Structures are given as structure tokens and as C-alpha cells.
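Then we have subunit A:
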Amino acid sequence: MDAREEVLARIRAALGPRRERVEVPRDYHRQPPEGTDVVALFAERVADYRADVRRVTAACGVADEVGRVVRELGIRSLVVPVGFPDAYLSGVDGDGAGGRDHVELRRDDPPLSTAQLDDSDAVITECAAAVAETGTLVLGRDQGRRALTLVPDRHICVVRAERVVGTVPQLPAVPPPATWVSGPSATSDIELHRVEGVHGPRTLVVLVVGC
Partner candidate 1 sequence: MSTWLGMPPFPEAAREALADTQLRANLRAATATIRAKRAAVVAERADWEQLREAGRAIKDRALRDLDTHLLRLEERVIAAGGTVHWARDAAEANRIVIGLVDAAGADEVVKVKSMATQEIELNEALAAAGITAVETDLAELIVQLGHDRPSHILVPAIHRNRAQIRDLFRREMPGADPELTDDPVELASAARAHLRRKFLTARVAVSGANFAVAETGSLVVVESEGNGRMCLTLPEVLISVVGIEKVVPTEADLEVLLQLLPRSATGERMNPYTSLWRGTTPGDGPREFHLVLLDNGRTTALADEIGRDALRCIRCSACLNVCPVYERTGGHAYGSVYPGPIGAILTPQLRGPDPVADSLPYASTLCGACFDACPVKIDIPRALVHLRTKVAHGAGERAAMGVAAWTMAGPRRFALGRRLAAIGVRLARLPGPWRKWTEARDLPVPSGETFREWWANREGPSGRP
Partner candidate 2 sequence: MRVGLFLTCLNDALFPAAGKAVVRVLERLGHEVVFPAGQTCCGQAHFNTGYRRECVPLARKFVADFAGLDHVVSPSASCVAMVRENYRELAGQSPPVFEFTEFLVDVLGVTDVGAAFPHRVTYHPTCHGLRLLDLGDRPTTLLRAVRGLRLLDLPDAAHCCGFGGTFAVKNADTSVAMGTDKARHVLSTGAEVLAAVDNSCLMHVGGLLSRWRSGTRVMHVAEILASDP
């Protein structure tokens, strides 16, 4: 018998012929408590992870805020995934003639090498969905390759308010590969004290758009 057959045979022998049916009770909460302002809660919970959270009330303000973040953080090279809205980048001096504020926009088309990513100051993405209760961003395929949000040391994420749900069970299906991000990279390995920033981006900036 090969390993597969043998393991399956062992399982069948262990379980016996009569198998009890197990029902999964799903009476845990699917909705956030009534009256919850999910967008405000999301902003608060992400901030709890020591992410830099900024609220932009109107979509037209996003570009300005992105420009401001890029300047404040001194970002000179910014990775941009395929499909990221150009309108959000108009506040970044990406096409200038190499002046003092010039920012190199590195589009992932053709795909950037890992070395290029490692050499980039930051990445900017949207998210597929976000969870208020846990302060979680969900990144899917539409937000670009996984390496883009991993290798650069700073991640700027634009979150449209309508993509924020209250609870984990309310999350829409996001086909894999997907990454759930809750705050910047962190570790609790030293005396169980949380330290932000190990291998993933050490800075996470979240721009919440709309209310």
C-alpha cells in the first residue's frame, strides 16, 4: 500500500463505519453592535495597531493627501501596482523633471524584480475589503502581486469607506492569493511585548476615503 492509501485506511479504521453527523452552530455575531459607525471603528482599530490613519472625506482629496504622505515620509520611489487608479497619484510629483520633490513611480509592469522592490521606499495600494472590528485590510489579486506590499518598508493603503464591513463574517469572498493585514509587521517574541516592524513594512499608512 502506498502512503496515501495507508493513511486513508488508518483514518477509516479509526473512525469506524458509523459516523456521527456534527452540526456547526453559527449563532455567533455576524453584525457589529447596532449603531456602530463602522468606518470610525475601523479607523480607531487600525490606529490601535500603531498604523498612521488619516481620513479624507471626499474622493477628490485623496490625491492631495497621498502627495502629503509621500512628502512627509520623504518617499523618493513609490511602487504602483497594475490597476491602481492614476487619479490618486496626481498629487505626487511623478512626472516632474527631476526637481527636489521628484518621486519615481515604479509601476509593476513589466514586473519589478525583488531587488527593485527592496530598493523602493514605499508601495501604494487599495484594498479589496476591510474589517472594522479587527482593523484588518484584505488585499487580493486586484491589489497587485503579494511581494509588492511585502518587500518595501512602507505601505500606503487607500481604503474606500464603502469597502469597510463591520465584522469578519461579513467579509466578501476574496479569491486567493489574499493577504489580511492588521497593522504593520510586528512581533511579540521578546517577553511578549509587541514591537512593530520586523520583516514586513514597518510603516503602514491608511487613508480612509469617504464617511
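How were these candidates chosen? In short, all candidates are chains of the complex that A comes from, given by their letters.
Details
Throughout what follows, a residue touches a chain if its C-beta (ideal position, glycine included) is under 8 Å from a C-beta of that chain, and two chains touch if they have at least 3 such contacts; residues count from 1.
A quick note: this is a predicted structure, and the numbers were derived from the prediction, not measured.
Note on subunit A: across the options 1 or 2, its touching candidate in this complex is 1. By the touch criterion given at the top, residues 2-4, 6-8, 10-15, 19-29, 45, 48-49, 111, 114-115, 118, 131, 133-136, 141, 145-147, 150-151, 168-169, 171, 173, 176-195, 197-201 of subunit A touch candidate 1 in their complex.
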